[in-house]
Structures are given as structure tokens and as C-alpha cells.
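Report on the structure given below.
Note that one protein chain of the assembly has been removed; the remaining protein chains are unaltered in position.
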Amino acid sequence: MAVALPPPRRVEGTPRFALQGVSKRYGGVRAIRNADFTLMPGEVHAVVGENGAGKSTMIKIIAGAEFPDTGTFEMDGESVSIRSASDALDKGIAAVYQEAQLFGQLAVGENIFLGREMTSGSRIDWAGQKQRVVDLLAAFGLPESFVTRKVEELSAAEQQQVSIAKALSHDAKILILDEPSAILTDAEIENLFTAVRRLAAEGVSVIYISHRLDELFEIADVVTVMRDGETLGTFDIDDLSVSSLADLMVGGEFEASEASRHEPTNGEVRLSLKGLASGKRFHDVSLDVRSGEVVVLYGLVGSGVADIAAAAYGKQPVTAGSMELMGKPYSPKSASEAQRAGLAMLPANRKKEGMFSFQPIAFNISVGSLNLFHKFGVVMDKTKEKVVADDMIKALAIKTPSQRQKISALSGGNAQKVVIARQLVDKPDVLVLAEPSQGVDIGAKDEIHKLIDQVCDDGAAVLVATSDLMEALRIADRLIVIRNGTTFTEFERGVSQAKVLAAASGALSEGDEMQLAKGEDA
Amino acid sequence: MSATTTHETVAPAKERTDIVKLLLTNRTVLIIVLLLLLVGIFGGLSAAGVIAPGYNSDYLSAALINLVPLTMLALAQLLVIMSGKGGIDLSVGAIVSLAGMIFGFMHGMWGWPLLLAIIATVIFGALCGLLNGVLVAYLGYPPLIVTLATYYAMWSLALVINNQKPINTQPIQELYGLSKAVELPLIGQYLPLVPMGVFLFLIPTLLVVWFVVSKTTYGRELYAIGTNDTAASWAGINTQRTRALVYVGAGAISGLVAVVTVSQFASARPDSGVSGNGMALPAITMAVLGGVAITGGIGTVAGVFLAALLIVWLNAGILLAFEGNNGTQLQLFALGAVLIGAALLNGITNRKYSGTK
Amino acid sequence: MTAATMAPTRTRRERVLPPAITGQEYILMAVIAALWLVLSFATPGFLEPYSVQSLLWRLAPIGIMAIGMTIIMVTAGIDISVAAILMVCSVTIGKLITVGGMNFWLALLISILVGAALGAINGLLISFGRVPAIIITFGTANLFQFLGLKIFNSQTVNGLPASRAILGPGAEGRVLGVPIAFILMIVLVAIAWFYLRHWPGGRHFYAIGDDENAASLAGVNVRGRVFMAYVLMGILVGLAAGITIAGGTSTLDQSVGRGTELMTIAATVIGGTSVVGGRGSVFGAVLGALLVQTVATGVTQLGWPSQLSNLFVGIFIIIAVGADLIREQRRKAKL
Partner (left out) sequence: TETTTTTPSGGDTTTSAEATTGGEAAGGEFTVAFVPKIQGIPYFEAMNTGGKAAEAEIEGLTWMYQGPTTADPAAQADIVRSMIQKKVDVLIVAPNDPDSLAPILQEAKDAGIKVGTSDTDAPNSVREVFVEQATSQAIGEYTADTLAKAMGEKGTAVIVSCGETAENLNSWIKIEEETFASKYPDIKLLPTVYAGEDQNKATQMATDLMNANPDLNGIIGQCTTSAPGVAQAVRDAGKIGQVFTVGVGTPQAMLPYLEDGSSSGSILWDVENLGYLTAWAGAQLFQGKAFEATNQVSDKIKDVEFRDDTKELILGPPLVLTKDNAGQFNY
């Protein structure tokens, strides 16, 4: 428990924004207790903490999305009260929430200014609005054509960037970003950082929440650490390191398991893709996954990593090429077919494709393989379900009072573990995981990675699709870089971050790639 | 409110006993309480002679005859609404009419043996449901549209099939026996006579639906697609089949209700399921009152059954208590008030206890 | 009229918005055109001026109510109590004219106020009580019906004066042969269409239906908007009641308006409005109403058994909506 705190950061001048003794309770849950938080003009202020530490709640209170039970606000030296989200916007506080707050059926161009449209007379000035939007999107390298696209047709990452563009469009004094990077690729994150630095230079205060501790050292000036709803303190980022920060978060010595302990046992080929293609999404994808090895597909979002994984699970139409599973020809039309053939998959979007929100944990675990819980062919075997659920909760160290708890009441990390558990019930021959640790705190992330190793050691073949480079490097036995929708190059374990990034972002030409890969073998 | 004010809603929440919380937040419990109050008050008033005498066990059990079709169709709605994606079935009443006529032909005109005719009618209802199911689940029509369309279509088919004449041949009229009140075995002599339909149709349907929904793996699939259809298909559930089947089930129940109504009316009427406000809207109302979430994934058989019972006995009481046109008009008022009242109370208290603003 | 309203939105500067006329609306126009063509050959009378005039007149009340239903459904709501509101408004007008000897226009004004009041009750319960619209309006449908029966007081309203000229279907109710009630509907549709497309307030209805929570975070006054939607519905129903009575019905009984809720919802949904909110157009809704009316009229004029008209209404609903579904699925598949 006893972790030495670095010196608190020193404050000169009037804060842009300060809150004292703020508490918020959801029914029984004490989201934050008596939190203090001081934000100076022009600073990039990171907030870190484990899942459920209270980060989102605190910023939701600042942005007027939630009311605190107690506490006082000060803005530029005067005490203020924030009644609603629009009230906060008027005061110059803009936020990008963790859960994207866009309108799927409306065009991007409309989304960004919704709620404060530019008008000529009382009528919306589409032309003027469109112009502004185009400029904003340009900052993220998003094409003009986006203006007219429906948001629901964009990828999660593209949507995230649109939300950020929306927040930037406010010309706010305070900009709040809750886990903006969770689903962005490093290239996209760079665009984000440039924008953030520019704003900070202009005197805008930025609150930045992230589970990717390493990136904080690039962008943040100071960091506030939260634990169990309390604010531990605010420190200069320079007085900290990734490990000391992690220690503060978990309130103890945190040591990450050094890069995948497990030894690849090159068993028989379980899953193999041969020249696989799916419309415009990806083409000519060929790869083998053997039992006992972890193959990682890494690529920037839009590179089609997730789609390739989905194709193997029958959730993405295959337009060319073929697949083999356990040596047999394999062309699943649906997830259930894939499951019957012995392949299970963790979907990329936890909330949309993974969680049955208001259902118990046990429900969420058994639902993936109900055929295992048959009695007399039709009856649901609830005792077996309970046993399995309890085992999984133990095995995956899921933090919950009981298997009857609703999954919506779990933190993201734990919710993610439950959805993973669902895929393990049936002991699949091949386990496919898309973005396995997205938006999950550092502790949970490490546990999930250990879990992957373990599944692999138990003989399963594991295929991971991720856009998180750190994760890829950490768990891959073989790392396949996807670029422009096709397999670009392959690296063995231990390759350097720089090389992979170069390969993925295209700073690498076809030529060098071969000996690069060789270089790894040597 | 200002950020400095303290929330009342939080602190007391802790002190509240679980019973109070259960009563306020759980629809089924709330309805049980209302039910007890209702019977207590009306029974008392009636015994005391304040209102017309006779709000007694005999009357209440006689009133159960309406409970049979109403509850059965409400259960059909339970299945459909639970399946989510805007699930709703406006066509049940029309299916009752059409299936009733078919039954009239088979049993009343072609002299099919009763059991065979009943089975055939249920199958026919199921087929009507299948039409809805295929259009909704496989072709992706919005349920509201599909069932509205089939409601119109089957309604007019029921009319033309016997050029809008009811079928009331001897065998059909004898069917009234099925709705007669009977004495329960064993304990019967201590209890009032109960309409036979309750045993022949209602209780079996209740048991089957309860079993399917809460005991089978299919029930699990149903809750799954209702809670999150996308996640369900990622979890390897055949969402289309699961969804189509609930409409088939609803159709089958409607087919059975057709038999009930025919026996109750002692004639197969082309408009039996659509006369007045029809049977669909009341059924949906009962389901909703019983706590079925219109967004899918939430609902219990007990809740629906109790809701229907509450309304049937409430109506029966009102008829005794109020003379003339007043009585029948007040039934409307009571239904509306109970529905809104229950929904508001549960809604507010749920928010209060879960703390979300 | 369609050409007039879609013309400006074709231009580049407004490409932010979805096209002015959606696929569903094109399909409906095609289906209706086909029907009219067939009917004009099959029955001599169909294209007779008076035949068309009475068809258009009939369209007015249902079309006007469909405007309100569209807005409500765009916010992911629904109003089952429409029929009951129509009943209350009608009997109000009736009693005011016959018993109170009031002039029709004044009575119409009051009917609109009554409609607004009842709509406000729905709006309050839904937006501030925060109970799903379908539950509330199922409930208020019963309450309003009770209210209506009380006003009827177990009697029919008799001896409504013969001619409510201007809004009626008769000769006095037309300019250049076009029923004024129909023109009124077109004007209202055009206003609503423009407001929903080009005014912030209008777009906010779509935002709410799309994601209520996101809308309030974006600074949209969600409760106020939702409340307004139901009040507006009430107002339009009050107006529609006036038109139906202007139809010259000499008597009103308590069955007045029965079934209107399903009719209005049908028209709206056939018109391409999404049941789950966020998508819909008043223009489509009117086309939906026109389709239903055309089918019903067609069956009678063809001399087919009138009991069959519902069958055809059902079939055409499936056809019209199905065509768009297939189109959508094709589009999604391409993505």
C-alpha cells in the first residue's frame, strides 16, 4: 500500500478551473468522494486511474453531464455552478466523452454543429457550416467527402476523431478528452497530439484521460491520479515514470509480466487463410495459425485488421480466396457455424457487439455456447451455468460480488474479461480476439495478456487483431502487419517498435522489407 | 440545481428497507399489492352494502372468463415485445377472427372431431404468425408495419371467408360447455366454480410460456436478442430463427384463443377479435402494465398474468359499483389511471434507487 | 408541389443533408401513379374531377395528423391517443356549435386549444415523467376516451348546420377546383417539411430520436422539444377534427375517430419514418396516407366487395415498404 508520493505540483496564479470536495454517488456506488482538482490555463492535465476509479464521473461533473452530490466549483477565481451540458458549453467547457456522443443517422457535417448550428436568419447556414467542418476534418487528415457521410457508416476510430473535431470546434477555454486514444492508431494519435499542443499554446486548458500511460509522457504537463473515487494528488509529469505512475494508480508495487512468458510450441496448423478477400475491405490475405502460438494482425484502423478477423468468424462476407480449419475446408456463413467448427471470437466493440448490459454475468458468459447448457435438449441447466460462471470469475480474476451482478455495473476492464470468458467456455481450437484490451486499465490489460498466453499454452491457436502497437509487440509470437487491406510483412517476436511502425505507416518500401524480416531471424 | 446543493435522493436511499424498495421498483410486487387492495376495498364495500352486493368469490371467479383470452393474448405480446427491435403484434385480434372462422368450418361445418379441429386451428394460427415472423425476422420489415398489414389483411379475409356470416351450427353452440364453470376436484366444494377455460386453455398456456421463457435455452436466446441483437448474433445465436419463432408462438396462441372465443360466444364470429377496440391493443396494454419493457429483453409471465387479473377484477368491481353508463365509462378511466400510475411510480422510484438522474 | 419543394435542396451547398426525396418516397409515388393509371382505365369515374376532389379532401385530415405523428416518431416516440383526442375535439366542436350556438371558426379555434391541452398532458407525462411514450399514450387514450364520453353525455350531437363551406368537400370548399382543406394540408406539410430540414429546432427532433442522451449533452433542450412534439400533435388533431366536421356530418356519435391512430401510424410508417426514431419525412407520410386512401377508394369504385379493401391495404403496405427494404439492404451490402 505504502507508495512514496512525489512532491505535489506547485500552483501560481488563479486557476482556470478548480473543484473542491466533490462527491458523487450512484445508488450504492460511491463514484467519487471528496475530490479536489485544479486546472491551470494552457496546461495539458492528465487524469489516470484504474477502471472505475472515478475519472469519467469527475469530468462528467465538470462538463455538466452529471450533478455532484456535494462540492464547489471555481472558474477564473469566481465560484460558479454548472446546471447542464449546455450551461457548461456556454461557460466554454467542451468534452469528448468515453462513449461517442454522435448521431449515427445524421451526416458528419451536421453532427459537429448540432445544438449550436450556424444560422442565416433562423435557417441553418449549411454552406458556412460545411466550410468550417471541412477545415476541422482536415486537421485530422479526414477527407472533405466525410462531411456528407452518415456517422453510422464510419469506423469507430473515424467516429472518435469526428467527436474530437466536434469538441475542438467549440473554441472552448477548457477541453476535456476522456480516453480519446483508446481506439486510435499511433498515426491518428499524432494528429490528436498536434491539435492538443496547438490549443494548449493558445491558452486552452486540456483535461486528458487515458489508460495508455506511455503516451501521457509525450502530451501531458501534469497528472492527477485517482484511486477508488479519491484524488491522490496532482504531480508534474517530469517527477514520474510509467512504472511509478502505475504504482500510484494501483496503490502498490505494480510489475508488468515481462513480455509474454510463454514459449511458442509450433503445433499443427489450425487455421489458415489463403488469398482471402472481402470486397473493398481487404484482399490477398494469407496466413497460418498453429496451435500453441499467438499470431497478431497489426494495422492502422481502416487497414482492415478487424474485418479479417471477422471474416474468419463468418461475420464478414468472403468474396475471394478460401479458409481451412483443422485441415478441413471452412467457409462459415454465420457465427454459429464458426463456433460449431471450433472457432470463437471476441468482437472488437465491447458495448455494441459484446455486452448484454442489463443481464447478469452468468448470462453473459453462458450465452455464447448455450448448447453446452442443455438438459434434455431444451432445458437450461442453471446449476451448470452457475458453476461455469464462478469458475470463470475465479480463473479470470473478475472483480464482482457475485455471478448474479449485472455486467453494466462492472468496469470496462472487468466487463471485457466477462466477454472474453464467454469465448473460453467451449474450449475453442482457435481463439480470435479483436482489440482484446481496448479501453481497459493497465492492470486489467496485463491480466488479459497473461490470459492469452495461458489459453495458448493450453494448446489453442490464437489470432489477435489489434491497432495497439504496444500490445502487439508484447503478446505476438508472430506479428503480421496489415497495410492497405493486405498482409504487408511479417515479423518474429522481439522486433523493435520503430520497424513495425515504419512498416505499418508506410515509411518502409517493398524493398527493405525482406531483409528487415531476415534481420529479425538472425 | 447548483453544484453546491446536496442531493436528498442519495442519503435516505440507504436507510430504506428492501421491502419498500421492492414494492416501489418491482412492477410485479406493486401489482400484487394493488390486487389485494382492490379485492379488499371492493369486497368490503360490497359486503357493507355501500355498493351493490355480490363482489364475492363467486362473482370474481365468474369474471375470470374474460381473463382467459386477455391473458393468453397478453402472453403472446410478451413473447413478441421481449424479442426487441420494436417487436409488437397488432395482428393477434385479426388472427383470432380468421382462425375462429377456420375452426368454425372445420368443427361446425365439416364435422371434424373437436380435438383435431383445435389442433388444426392452432397450427393455422401458427402459420399466420409464421408469415409475420418471416417478414420481420428474415426480410427485416418493422414489426409494427408487418403486423398492421396482416391485421388489415386477415380481418377482411375473416369477413369474406363466410361472407360475413357467423357460424353457429349445433356443434359450435355445444362448445359453450368449454366455457362453463366447473367445480375444482378435491378442494372444489370449498371454492367457487371456476370457468373451465381457465383449466383447459389459460393455465396450460401460462405454464408453457413460463417454461419456455424462463426454463429453456430458447428462452435465453429470446432474452439475448431482446437485450442486444448485435451481440446475440456475435455470440452465435441464430437471431433470425429465434425472432421468427416468437411470432409463430404468438400466432399459435392466437389460434388457441380463437377456439376460446368461439366456445365463449357459442359461435364463430368474423369480427370476434376486432370488434370494438379489438383484442390487440388491450393485450399490449396488459403486457406493458405487467412490466414488459417495450424496448425488449425485460418481462415476466407472472407480471403479465397479474396485470390482466387486476384489470379484469377491477372492471368487474366497477360494473357493480356504478350504475348506468357511468360504470362502463369509468372502466376506461380506471385502466388509464392504473397504467400511467404504475409506470410513473416504477419509473421514478427506479431512477431514485439506481441514482441515475 | 413535390417539384417545387425539392428543387432548392438539389443544389451543392446543401449536400450535407440526405436527399430531399428518399427512395421510399420515390417508390410510393411510383406505386400510387401505377394505381391511378390502372384505376383510371378500370373505372370510368375514377379520374372524374369530383372523384379526385373528394379523394384529395379526404386526404386532408389524415395527412395533417400524419405530420404530427411523423415528428413524434422521428423523436422515437409514438402517440396511440390520437383517436381519443380526435374524439374529444370533435365532440367539443359539435357541442359548442349545436348547444352553445357558437360560430364554426371560433369552435375550431377552441378545438385546437383543447387538442393542444391534451397533447400537453401527453407531453408532460412523457418528457418529465420519462415513461415510454407508448405506455403513456395507451393510458391517456383511455382517459381521453372517458373524457369524450363524458362530454357526449350519452347523447349524439345532432343538427350540426349543413354547410361548413370553406373547409368542406362541397363546391364552396374549392378554389380552381382544388379542395381548400387539401391546400391547407399541403401548406402545412410544406412548412413542416422545410422546418424539419432547415431549422435548428427541426433538426433537433432527429437528434433526439437518434440519441436522446447525446442530444442533451450537445445542448439540445430534449424535454422541451419532446413536449412540443406532442402539443403540436394535439393542435393538428384539433384542426383535423374541424375538417372532418366541416365534411358536413350532421351528427356525431361516440364512435367518431375510432381507428384513426392506426390509420395515422400506418400512413406515417409507410412513408418511411423509422419506428425507432431519427429518420422520417412528412412528405412520405402524406404519400402513405394517399396510398391507403387510393386503395380503399379503388376497391369501392371497382365494385369489389368492400370487405376486401382492408386486404388490399395490407398487401400494398407490404409491397410499398418491401421495395424500400430491398433497396436499403442492397445499399448496405455494397458498403
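Structural remarks
Note that the chains take the letters A, B and C in the order they are written out, and that residue 1 is the start of every chain.
One rule holds for everything that comes next: contacts are C-beta pairs under 8 Å (C-beta built on N, C-alpha and C of every residue); 3 or more make two chains touch, one makes a residue touch a chain.
It should be emphasised that the depicted structure is a prediction, and the values quoted were computed from it without experimental measurement.
Considering the complete complex, the chain that is not shown touches B, C.
From the options B:Asn26, B:Gln164 or B:Ser214, the residue with contact to the unseen chain in the full assembly is B:Gln164. Residue B:Ala52 is the one among B:Val20, B:Ala52, B:Leu116 or B:Leu207 that touches the chain not shown. Across B:Ser254, B:Ser267 or B:Thr300, the residue that sits in touch with the chain not pictured is B:Ser267. Among C:Ser81, C:Asn221 or C:Thr244, only C:Thr244 touches the chain that is left out of the view. Where chain C meets the omitted chain, the residues involved are 43-46, 48, 50-51, 54, 58, 145, 149, 152-156, 158-159, 162, 168-171, 244, 247-251, 253-255, 258, 296-297, 300-303, 305-307. With the whole complex as reference, residues 46-49, 52-54, 56, 59, 62-63, 66, 159, 164-166, 168, 172-173, 176, 179, 261, 264-267, 269-272, 275-277, 315-316, 319-320, 323-329, 331-332 of chain B touch the missing chain.
Just so we're on the same page, only the chains that are shown with their structure count from here on.
Computed centre separation for the pair chain A/chain B is 44 angstrom, with centres defined by C-alpha atoms.
For chain B, residues touching at least two other chains: there are none. Looking at chain A, one finds that none of its residues touch two or more other chains. The touching residues of chain B, when paired with chain A in their complex, are 1-4, 6-7, 10, 13-14, 215-221, 223-224, 227-228, 230-238, 297-298, 353-357. The part of chain A that touches chain B in the complex is made up of residues 22, 25-29, 61, 66-73, 80-83, 315, 334-336, 338-339, 345, 347, 352-359, 363, 366-371, 373-374, 378-380, 422.
Considering their complex, residues 86, 90, 135, 139-146, 148-157, 159-160, 164, 277, 281, 284-285, 288, 294-295, 325, 329-330, 332-333, 335-337, 339-340, 343-344, 347-348, 351 of chain B touch chain C.
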